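Report on the structure given below.
Complex shown without one protein chain; remaining protein chains in place.
For reference, chains read A and B in written order, and residue numbers begin at 1 within each chain.
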Amino acid sequence: MSRTSRRKLLSAVFVGFCALSVLIALVPLAFVLFFVVSEGIQSLNVDFFRNMPKPVGESGGGMANAIVGTLMVTGLGSLFAVPIGILSGVYMSEYAGTRFAAVARFAADTLNGVPSIVIGVFAYGIAVLPFKQFSALAGGLALGIMMIPIIARTTEELLLLVPGTMREGALALGATRARAVFSVVLPSALPGIITGVVLALARIAGETAPLLFTAFSNRFFTTKLNQPVATLTVMVYTYAISPYKDWHRQAWAGALVLIFIVLVCSLLARFATRRLEGMQAR
Amino acid sequence: MTSGADTPGLSAAPSGRDAHRGAAERPIKIGVTNLSFFYGDKRALHDISIDLRANVVTAFIGPSGCGKSTFLRTLNRMNDVIPKARVEGTVNIGGRDIYGADVDVVELRRRVGMVFQKSNPFPKSIFDNVAYGLRINGMVKSRSQLAGAVEKSLRGAALWDEVKDRLHDSAMALSGGQQQRLCIARALAVEPDVVLMDEPASALDPIATQRIEELIYQLKRDYTIVIVTHNMQQAARVSDTTAFFWLGKLIEVGPTATIFTSPREKLTEDYVTGRFG
Partner (left out) sequence: MTAPVPGRKKASRGLVATDLGFRLGTGLFATMLVALVVAIGFELSRQSMLTIEKFGLNFWRTEVWDPVAGQFGALPFIWGTLYSSILALIISTPIALGIAVFISELCPDWLKQPLVFLTELLAAIPSIVYGLWGIFVLVPAVRAFESSLPAVLRQLPLFSGPPVGVGMLSAALILAVMVVPFSSSVAREVLKSVPGAQREGAYALGATRFEAIRAALFYARTGIVGAVMLGFGRALGETMAVTMVIGSTPKVSLSLFAPQDTMAGVLASQFTEADTELYLSALVEIGLVLFIITLIVNSMSRLLIWSMARSERSSTPVVAAEPVEVTA
């Protein structure tokens, strides 16, 4: 019997370890959230959202330009990433068995795995060097490149989930393949695709590395696309590594805003998918 | 384990009546009293009482969804892995209720083995599959003992001759029928008293099915067999005792020959004559 009780002990220890690892993983999460909220909330005021960065020593500086800048680069990125992503997702799902679709899928996954800083270097070579200046466009390019594979794979997976009968129904009524896909299949997967796009946006809104030398930064407010532009993430970075306490406080505030964006988008996406599943089940 | 005084010279599958002649006199291996099974609030089994006797093949028959597999799984507490499962009543094995407190489920499952509908060999070699139960239960002390035990089980499952030269090949390379016999060998290796079989041949072709049925007949010499089957002819061929289930209730149990020729209940008669099911 001692052997069996030893085995059972081992089993209990194992179960305990697994539960413990969940707790261990949640500790940093709680820690990070706690600090960001408690430090950030102190500095989060109207000034933060309204004001421009002030020189060191002056209080009341804000990140207004950075917030707008983040909106600009993510907007630019999604402008070309969404159509490319969705349409390549359509191809990969419609022609799923072909060799080229497999190649494309591999390319998408590869692109997904490229470190964001490397994409920044690439965008620098293509969009900054030739024009000899940093720009919001370059930043948008880098972010867009990162969005494309995410949207493509999400679209592909969602389209594959649409039952074949729907496609066949349209074709049987005389629709061309293009029409069947765009008028029937895609719309039915659209809510999920939009969710995927929102999640991708949330993810790249939090990216810093690819912007460090594409959009760079800007102390001033600008909406010009061919000028460097401040972004929330780069600003948080710059402030965080600076020696000034006031800037550190603003960095926490910026981090809080970032987390808020991410949290809101995640919750929205979860809520949306659950409603989707409820609707489709009916 | 009683190895009953079997009728000598009987090499083919016996006719139901002959085989059962001894069955009613065999000791009770598993005594089930008023067993009900609940899945959440839903009751799946209603007050089942039945005696499963040693060295006898008992078949559970009935239409799909009537609870025969669920009932089979209560006999080795496999339903414990389902989160909302609840059992009322008693299942007595060796004088103890297996649902009582202090029952070692791990040891129970070693003594009451199970073979599944779809063979599920581990992605290891043939040898390692059979050795698995022996290893985790610490039943052998030396390498040669292990090899001997593996050979014995494979012989017991009528598979030895086919695999003795390739024991270390992957089990996944065997045919469906061979994989199922491997799963039987794997179950036999831990020296159970009872072997529960949940539709063991339903995924197999006729030839493989026949081999499994022959095997069952041989096995009952040393083990108590309970087999769930949706194939009535199979029940008639291999079992000594048959129990008919319907909608979670045990309708009738008795000698196989009687159940199929002159059952007591009308419901039983309707089922075995094919009027429904």
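Convention: contacts are C-beta pairs under 8 Å (C-beta built on N, C-alpha and C of every residue); 3 or more make two chains touch, one makes a residue touch a chain.
Fair warning: this is a prediction, and the values are worked out from it, not measured in the lab.
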>> From the list A:Val32, A:Val56, A:Leu79 or A:Ala172, pick the residue that touches the absent chain.
In response: A:Val32
>> For the chain not shown, which residue from B:Val91, B:Val190 or B:Ile225 touches it across the whole complex?
In response: B:Val190
> Which of these, B:Gln179, B:Thr224 or B:Ser239, touches the one chain of the complex that we don't see?
Replying inline: B:Gln179
> Per the definition of touch given earlier, which of A:Ile194, A:Leu225 or A:Ile259 contacts the omitted chain?
Replying inline: A:Ile259
> At which residues does chain B meet the chain that is not included here?
Replying inline: 76, 78, 81, 83, 106-110, 113-114, 116, 118-124, 132-133, 136-137, 172-177, 179, 183, 186-187, 190, 201-209, 231, 234
> For chain A, which residues reach the chain that was dropped from this view?
Replying inline: 7-8, 10-11, 14-15, 17-22, 24-26, 28-29, 31-32, 35-36, 39, 83-84, 87-88, 90-92, 94-95, 100-101, 103-104, 106-111, 113-122, 124-126, 145, 148-149, 152, 176-178, 181, 202-203, 206-209, 212-213, 216, 233, 236-237, 240-241, 248, 251-252, 255, 258-259, 262-263, 266, 270
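Going forward, only the chains that are shown with their structure count from here on.
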> For chain A and chain B, what's the span in angstrom between their mean Cα positions?
Replying inline: 54
>> Can you tell me which positions in chain B touch chain A when the two form their complex?
In response: 104, 106-107, 136-138
> Which residues of chain A touch chain B in the complex?
Replying inline: 3-4, 7-8
